[in-house]
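All protein chains of the complex are present and in place, except for one that has been dropped.
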């Protein structure tokens, strides 16, 4: 189900933990959804000097968190903003379809942290609110909803 | 599916054929139903001296025809009238449930022949008319009809 | 006594390769394909490979294949699933009088419980549905046309491509029951133009109790079996993994050199047909005689006698055959197919289907041609209808 890269990042997650005096923190997801990702960033001269994560969630959530920290460490904030959930998934050699939308939100957490740091507004994409917990299901395979 | 006795009578049917100068002929069934039994009787002093059959039908129809001829040869007409379809089926060590009603009509043919010989009226039982060709099915397992 | 099996349209033995492919999934790889851990993933992988094999055999995409418990379930899913999903759009379905009971009885339920109207199209003497009749029968509230690809009793191959064209022009769903066609003649869903198609494993040297429904991407239907999320939410229930693996392998093998194998069967078939016609009087070949007949189907009516006696006599000589369709042998009514092609009851009762398979030999055919006339003669000599 998961690629080798996913399993590698799940088994040996990079940059787990928190940063006490973080310059920015980005948290997305919620317990209803089953996924919460919290990123801690240390930023100097617009460069991400250090980054750590804590994640409550499935293998995909943990692996994407780990991967995003690896992808952005040492990058400028502008470079980091160009990283999307899609980028992360690709860097992991893909995610199972069912996990693609619901557990792939590490980049969102990153963007949220950076925008807060810059005092911009962060508009969370609808599907991460997860009030409607069937969302992923739906978007993903519209026919399914018809089916039942 | 069939007992050994049935298979024996099917394979080596006794008294197949017709009698040219028969004293009585009894025919029941019809092609819609898939079973026709025709019995030819030679009667002397109220005793069945000879009996032959011709049957269009399944294994059960042929075996019951054969069995009934064997059961009544040499019997008086009154004795013969005491033979029922049930008697015939028992003499064959039973018939498969599905065949019990539709293909077990040799005794009816016998009764019909005797009654005609005696100029009595023969009232064919309803289920041998087979205008309603689902009859056997129905009587047999009432729940089935509900089922569909 | 050597057994001669001539009832391949009823069911087929499991091919040795198929059995070998199944075995690991009955034994060591017993995981549930829905599970996260490795034994489960192995099973999921095997199901996915089988899906690919089935898909490729009929020119479909993997995501258009839904495994079922057989042809009956596939047919039921189509009829009832489309009916439920589209009942707001219309309550009229068109089918033929010679469909398999899995289709016909589903139609009866729709009439009885959901207020549907069903048009049962007539067929001609050889069992063909006329595409023009389909055209005429279509109404504004027609939501589905279901016509079988090949008939299981008399082997008639229906003009599905022509029918599909008409049906699709009107934007209506087209289904075909290809249970008898699979493995006998090429199937390509694109070429046929159908939206849904049913197949069964046990007719093509796969195990019993498994089959597939092809449903074109985007086709709406309510699942017949609801529950878990298996088969992409379209067919719940823990997957019959070993059965599915066997089915996939059977399908792959069936479509290998299909034409060559079909030619072999056609040769045996024609020999058998000729042999029977030459050696027995008053016989009627049912179904067409040309390339529109299934390669493995021989079906006759023998006047004046009833089919079961023929079967029992053949069985005593080690020859397994059928009077028409297996599923109706518990029934006493004559075949609805034979009545539909115009036979009176007494002729319809006297039918024999000999359906050939890959392991049948010319010798076996010769033996049947040798013994059958005697059986017919003996049975006729007992018949009150025969004045021979």
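Labels A, B and C are assigned to the chains in the order they are written; within every chain, residues are numbered from 1.
Note that a contact is a pair of C-beta atoms (placed from the backbone, for glycine too) under 8 Å apart; a residue touches a chain by one contact, two chains touch by 3 or more.
Note that this is a predicted model, so its numbers are computed, not measured.
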item: Hidden partner chain, touching residue among C:225, C:258, C:371 or C:385; value: C:225
item: Candidates C:105, C:124, C:141 or C:162 - the one touching the absent chain; value: C:105
item: Where the unshown chain meets chain A, residue by residue; value: 2, 7, 10-11, 13, 16, 27, 31-38, 53-59, 61-62, 98, 102-103, 133-134, 136-137, 148
item: Touching residues on chain C - with respect to the absent chain; value: 3, 5, 7, 10-14, 19, 22, 26-28, 30-32, 34-40, 69-73, 75-76, 84, 87, 100-106, 108-109, 113, 200, 202, 207-210, 222, 224-230, 236-243, 308, 311-312, 314-315, 319-323, 325-331
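Here is the rule we use: only the chains that are shown with their structure count from here on.
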item: Path length in the contact graph (chain A to chain B, fewest steps); value: 2
item: Euclidean distance of C-alpha centroids - chain A vs chain B, Å; value: 82
item: Centroid spacing, where centroids are CA-atom means, of chain A and chain C in whole angstrom; value: 51
item: Multi-chain contact residues (two or more partners), chain C; value: none
